[in-house]
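Here the structure is laid out as structure tokens; the discussion comes afterwards.
Partial view: only certain chains, each at its native spot in the assembly.
Letters are used for the chains, namely A and B, taken in the order the chains are written, and counting of residues starts over at 1 for each.
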Amino acid sequence: MKNDDFKGRFSDTMLEIAKQVKENANLINIKEILDAISLILQIHEAKNITFIYGAGRSGFIGRSFAQRLMHLGIKSCFISDAVTYQYKEQDLLILISGSGETTSTVAIANKAKSIGGKLILLTNNPKSTIGKISDTVIRVKGKSKNLALSQETLAPYTSLFDIPTLAVLDSIGGVLMNKLGVTEADIDNRHASIE
Amino acid sequence: MKNDDFKGRFSDTMLEIAKQVKENANLINIKEILDAISLILQIHEAKNITFIYGAGRSGFIGRSFAQRLMHLGIKSCFISDAVTYQYKEQDLLILISGSGETTSTVAIANKAKSIGGKLILLTNNPKSTIGKISDTVIRVKGKSKNLALSQETLAPYTSLFDIPTLAVLDSIGGVLMNKLGVTEADIDNRHASIE
């Protein structure tokens, strides 16, 4: 392979990712987004806790969002971090699973449901096990694990699900920031100073 | 704020993110990308190890890439995970830091440099402390921590750096996948089955 091939393939993959984010901007069911924002705000106003969980790359994206919520002054934790609070029936759990069938994520969803709190799922598979028990399901369109072998794309495996999902969560973060009147200076004043 | 405002702001933030990814597709210095890919392939062929590090959200993006490299059959680790190998002079370290000045990332970069391996940095600030000692610097355009208070955007704080950086890394992953002849079925056969 010549450098020229690398070059074209790199740019084309970037454009494919940008397009997938843009498509989600246009096609996402805005009612699902509004429901999720509304739930997060309710939990925040009642001084309850927003828990986040996902496995693998979905977990890394979830951690990014848990941190952003802290920046906004919203009490949150990522399940499995050292400080993982006790989930109670008045709390909220946001789950990320492209397939909606990830082993530990299903187990955690079921446990949370049995305790009684609210569940939001970001997935490409709303009819999945987790989708069926969630209060709000945000459908993020993109190649998830269950589709990895049947869809041909330039971006590898689940990248076209992962990146739009991070974009959706950060855009929800943007709306929350505006709604709560949080400024960039506020975030700067909450962002880690030693890390 | 009415639901209509939420709705417009959400979509506009998504589109802002998509635009930032697209701009990076067009404006990124492709030579930097080719250098990085070439280094990763050299290290892989010599059976050496690619280390990844970043703090905070840069770290979560770095972990996503470390996992993708494993999917491609490339030996990698994220520094701070349970299995963090010994970095030696023949190894490669990929760092992510928007400002190029993050405390632990600077310390780790300096230590790696003193050991003698190669450094790749993804940053919005190539003239930073880490930028100056890196062998290859990939400039990702986007609002990084050092610019958070001076640039007005819809996406909060560093989101416009974080997401394009993940897109750049996953696009590098796409090129590597193609170059190494790795298929989606190969990744499916390496992806975690219990998690």
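The definition used in the following text is that contacts are C-beta pairs under 8 Å (C-beta built on N, C-alpha and C of every residue); 3 or more make two chains touch, one makes a residue touch a chain.
Bear in mind the structure is a predicted one, so any value in this text is a computation, not a measurement.
Taken as a whole, the complex in this structure file is built from 4 copies of one protein sequence, with 2 shown in place.
We adopt the following convention: only the chains that are shown with their structure count from here on.
The touching residues of chain A, counted against chain B in their complex, run 1, 3, 6-7, 9-11, 13-15, 17-19, 21-22, 24-26, 28, 30, 33-34, 37, 55-57, 60-61, 63-64, 67-68, 71-72, 102-104, 145, 148-149, 154-157, 159, 162-163, 166-168, 170-175, 177-179, 184-185, 187-188, 191-192, 194-195.
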